[in-house]
Every structure is written in structure tokens, then in C-alpha cells.
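Have a look at the structure below, then the notes.
Subset of chains shown; positions unchanged.
A, B and C label the chains in the order they appear, each numbered from 1.
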Amino acid sequence: MNEKSLKELLLKVKNGQMTIEDAIQELKVLPFEDLGYAKIDFHRNIRTGYPEVIFCQGKRIEHIVGIVQKMLQRENNILATRATPEVYEAIKEITNDAEYYELARIVVVKRRELEKTKGIILVATGGTADIPIAEEAAVTAEVLGNTVDRLYDVGVAGIHRLLMNSERLMRARVIIAVAGMEGALASVIGGLVDCPVIAVPTSVGYGSNFNGLSALLTMLNSCASGIGVVNIDNGFGAGYLASMINKIGERGQER
Amino acid sequence: MNEKSLKELLLKVKNGQMTIEDAIQELKVLPFEDLGYAKIDFHRNIRTGYPEVIFCQGKRIEHIVGIVQKMLQRENNILATRATPEVYEAIKEITNDAEYYELARIVVVKRRELEKTKGIILVATGGTADIPIAEEAAVTAEVLGNTVDRLYDVGVAGIHRLLMNSERLMRARVIIAVAGMEGALASVIGGLVDCPVIAVPTSVGYGSNFNGLSALLTMLNSCASGIGVVNIDNGFGAGYLASMINKIGERGQER
Amino acid sequence: MNEKSLKELLLKVKNGQMTIEDAIQELKVLPFEDLGYAKIDFHRNIRTGYPEVIFCQGKRIEHIVGIVQKMLQRENNILATRATPEVYEAIKEITNDAEYYELARIVVVKRRELEKTKGIILVATGGTADIPIAEEAAVTAEVLGNTVDRLYDVGVAGIHRLLMNSERLMRARVIIAVAGMEGALASVIGGLVDCPVIAVPTSVGYGSNFNGLSALLTMLNSCASGIGVVNIDNGFGAGYLASMINKIGERGQER
């Protein structure tokens, strides 16, 4: 039930076309539908330009295609993450607008252009092996309309590579720091800049890395302030959160 | 070496008061000092109004007093976190401006007024036992100049308590979700709003809570997007990060 | 907003005392309040005779007293778990009805008698050191109106102690198995009976017991069917769940 049907109901009550008792019965289930409606009104994936997202990992291809087909009926961009080449092939068959970002494992179906933000999201990685996760973050942020700057392979074992790029770091409104192994990149960046840093631990490494645990703990225990951590290998989540923060700057003081 | 002394050096070179070789020698150590200087110029704890922070836990009282005394020579506000009543007593002896937030375990020495932000940081907790950590976050954010809204004891076991306050949730620019035990609060809030959520797992609980591990993992694995996690019980870190994000809205498009 | 005030609102709309627009505004916040109301109508701690519960651990005594005082204004029984003798002393000062179950660490304030169930909840422990947790479960179940049978110190290292009591096991409608160390009691009981078994791992033990982890994992991995596990040392939770299940039998087919 949305605002329009609510209005109709109240009109019917007013006009005596519906008893108060019947109205109460219908209104009793309204809260939840209305909550759903409320969400439709304000919620993120319905706002103009926000993409609809599908996490492909673990889903069957026919399942994915079905969901995308339903999404295509609406006018939003579509973002399919953790998508294999096979997923891309399947989506391409039902729409000509699908584009595949292989490194990022993302399929984008672009239905409308988004104005790019003035604010910059910088995505940095510790090593080259972290790039797929970084690209997942970067492409997500771009599809959401953000201006993205990539700064890859600037891990702390060669701190000068990072420092040489300090101006780019300073220019960013939000930074996504992607690193595996010991994951110290987030701390070092967090100590250099005064903007929010989103830390993405990756499962890159071996042995006592324990599939990303070491990087995760490093980032959670950072002695630098201003760092928020997402799940291991969660590039999408970092890109999404970074976009939310960046858009605050675009909106300015409106909220 | 700051910009002024760099100018003087170059002037001396220009005027022949210093040989190029000597200048090179001095400039070779400059990078690091200059980096320090650069940080002095732009870095967070030096910007007007930013407080200087001292983490008291594990430090001796005479140590803390010494640091505060040195900080008092500058004109910034001072934020002493994880401060026991004894720490407060000791600080009170060297300055009349010290105020103690007992629940938050924070001592604030206020040297200057800060304009409050238009944007609101909402701090929510799952239970009453999470309040001390929430207060650490809230007081930190306030001392940093933010407008803070507190919404305590709205845990998911009684979801209506949260839903009844959805308007306050919607009004916030950033939300800090503080929860122990199973820590599901962050997910539920993250699913309701479209602003960044900073999740703070607390060590509240027992048994397989493993001192906050269960809440931490819950928050990292949230199926809602837009959530960044900080360390267990790290109220200060959450307040600081929330302030950074909130200030982006205040600054608007300037960066 | 409850059903009555909803009726009033609709009446006002009908009578033209309220515009449809204003009604919509008020109804938009209704869902959540109404949900709260709905819960008031059906929710557990409001049904006649259900006690109100307060988990004391980690709460200050004045805090606990305040909550109890507010609870006393209603006519329900009160159950204060993880209560120290000091908590008991404090509660005793504001009501004469407080009773202390020392082993169970529970204070009960009895305001009304409950009819005892026909169905029996049997509480079994592996050793004598598990008894405090077992008592927390047993007293909780009793305060909720259940008939409770206690069978302590029947751990699997002397399986005959358990087997000698198989008739009592068979007679129960629900069994709570409380055990620390290796926690095998739940599996063995689960293999003997055909009623639901609620398994409570305890932190009793040392070394590789890791504060109850070994018993917890044992119970989760039981090869017997029909076992549900609660948190380590969570006697209250087990008593509560057992009561819910036992009451199903009392209600019979009504739901």
C-alpha cells in the first residue's frame, strides 16, 4: 500500500464507502507494506540513478538471468558482482547494454548516464595481487557515479611509492585501502591523510595469513584514526560505502 | 623546517650566503622534517579546533599529566580517552577547564568553542550495557564539534523500539551502531537507512561471545551495504570517523 | 497508537474533523507505534503471568533497582538473573516479595501464583560443578510455571548413573542437558529419549576446554537428533526455551 492507495482508503472512509472496521482491518497490515512503501520512497536502490545490485557468487546462471530480466523492466543501472565470464555471456543474451569488467568480476548494464562527482574516491592497493578486489571497489564506485582515482601497488614495504603520491592522497575525499598479507597500508595512509579511509583486507597471502585474517586484524587494530573496515575481499562493500560518503560532500549541507 | 625557513634557505642560496653544496646537505634531511611540517600544515590535530587526543589506558598518571601539560601550551581542546577518575583528578590539578564524562571515561579540556555541525551523528545502542562505549563515541563526536543524537537500547530483540524511531534514523547524516552479544543492530539499521553506518562491536556478553568476537564477525559479515566496522569497544574511533564523514557534508563540495 | 486511537482517527476523517492529508501524516508514523502496540497485545512478557526479566550482570545496582521499581508498578512476576547477594539486598529494600535463589543467582519477586504444568521439564547435569547453571535453568522454568525434575551429576563417565534414571528421562516432555568439560551428556540423552533436548554447554573445565568451547562444539556436533544448543552458561535461555516448548503441550492443539 502506497500513499495513493492510503488516500483512496481514507476517501472511502470519508465517503462512507468503507466502514471504519474494514478500514482498521486493512490498516493493520499496512504498517509493514507501508514500511516497504516508505522504503520505496526513500530507499537507496530506488533513488534515481542508483543501480540495482546482484551478488552472483553461489547463484545459478538461470537464477541470475531471471533476476536481471526483472531488473531490466525498471530504468536503473544494474551491477552484477562476482560475475564469471559465463554469467556475462548469459546476461549479454538478454540485453545489449551489458559490459564486463573482467578484473573486477563485474557486469554493468548501463541504462542511464550519471553525473560524475566532484569529490574523488582514491583506491589504493598494497600489491598487484590485490588489484581484482580494488577494481571491484573502483568499478562499483564508478557505476554509482563517483570520480575514482586508482593508485595501485604502493604497499608499505616500499613506503616511498606511497609517499611519492601523497598529493593524490591529499586530494581525495575518501580513500579505499586494499591490502592483503600484513595489511598495514590502511594504517600508513590513515596516518597521512585527514579523510575517511575504508580498509579492505584481502585474502592475498599464505601460511599464517589464514585467508585474510592477518590483514583483517591489522586493519581493525590500526593505531591511526578514521578507518572503517569491511569484510575480507569485500570490494563491492567498500565501493558502496565510499560512494555514500562521497555523495555527502556532493549534497553538502542538505542533510 | 617549515615554508618560512625553506624560503630563507633559498634566499641565502640566491644571495650567495650559502653554497649550493650546503643547501643540498640541509635539503637532504628536509624531506622528513618537511613531511612533518606538511602534516603540521594540513594534518588533523593541528587544524583549528581539532582536539589533541591522548589514549590513557595503560599509561601512568604522571605520564598522562606530562602530556596534557605540554598540550596545554597550545590552544587546542584536549580529549583524554579511557580516563579513570584518578586521571581526571590529576588533570584537574593542572587546569581548571577539565571536565569529566564518567560514563564515557573521557576527560575534556575545553579551550575554545566549536560551531556545531548542521549534520547529525546518531549514536544507537543495542542494550544498556553498550552505553559506555556509545558515550565514548558520542562525547568524542561532540568535542569534535558535531551535533549528536543518542538513541539507546533499541536492540533487534525488540525491533519495534528501533522502528518507532525511524525518523530520527532517517534524519542522521552518519549513524554509529554500538552493539554487543550478537551485534545485529548494525545490519538492521544498515537495511533501513541510506547513510553510512559505523559499526562498533562491544565486548558485552558472555560465553561464545568470546569478548566481542561474535559481534565483530556479525558486523563484518553484514548483508546490508554501507557499513564500516571499527575495533571491539572502540567508541573513540567510531566517533572520530563519524566526525570526518559528517564534516564532509559541512564543507560540501570544497573537497 | 492503539486500535482505539486508530478508530478515533478514522472517525475524525469520516466526520470531516481531520483532513485526509493530516490523517496520512499521522498514519505514516503509525506503523512503528502500531507494531509496538501489536507487540503489547501479543508479546510474551505481557501475557498474564509471564515474568518480566532483568539480566543483572554488568549493570549497576542503582540501575537494577530502578528497573525493578518500574516493573513493580505492573502486576507481573519479576525474574532478576545473574544477581549477586548485593543485588538481592538492594531489591529486598524496595519489596518484601523478593526471594533469592543463591545457587541459581536469581532473585524472584512473586506477585501472582501460576498454575504448574502437567508436562515435566527435566534438568540434568554432567557433574556437580554444573549445578549453578542448571539451577538457573530450573528456577527460570519454575518461575515460568513449569514442573521441573532435577537429575544432577549423571555424566557420561559413569553411564550407569544416567541409565538407572531412564524412566525419569522418558517421562519428561523436554530435557535440559547441562554439561561442561567434554559435554557428551546431551548426545547420550538425545540417543535415549524422543523428546526435545536443550543443550547447555558450561564453562566448567580447564585447559583445552577453552572456557566452554569444547562442550559447545560437542553439543553442536551431536550425532543424536533433536538437540538445540544455547550459549555457554546460558541457563536462563535454556529454561525459557524449555518453558516455551512445554507450554505447547499444555495448550495442545490451539496453536
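In this section, contacts are C-beta pairs under 8 Å (C-beta built on N, C-alpha and C of every residue); 3 or more make two chains touch, one makes a residue touch a chain.
Quick caveat: nothing in here was measured; it's all calculated off a predicted structure.
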Size of the entire homomeric complex in copies, 3 being in place: 8
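One rule holds for everything that comes next: only the chains that are shown with their structure count from here on.
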Based on CA centres, what chain would you say lies at the far end from subunit B? C
Can you check how far apart subunit B and subunit C are, centre to centre, with Cα atoms defining each centre and the answer in Å? 39
Between subunit A and subunit B, tell me the centre distance in angstrom, where each centre is the average of that chain's C-alpha atoms. 24
Going by the touch rule set out above, which residues of subunit A reach two or more other chains? 35, 38
Interface with subunit B, subunit A side, in the complex: residues 35, 38-39, 42-44, 47, 53, 118-119, 163, 166, 170-171, 173, 192, 194-196, 198, 216, 220-221, 225-232, 236-237, 240-241, 244-246, 248-253, 255
Partner subunit C, residues of subunit B touching it in the complex: 128-129, 158-161, 163-167, 204, 206-209
Parts of subunit A lying in touch with subunit C, wherever the complex brings them together: 3, 6-7, 10-11, 13-14, 16, 20, 23-24, 27-28, 30-32, 34-35, 38
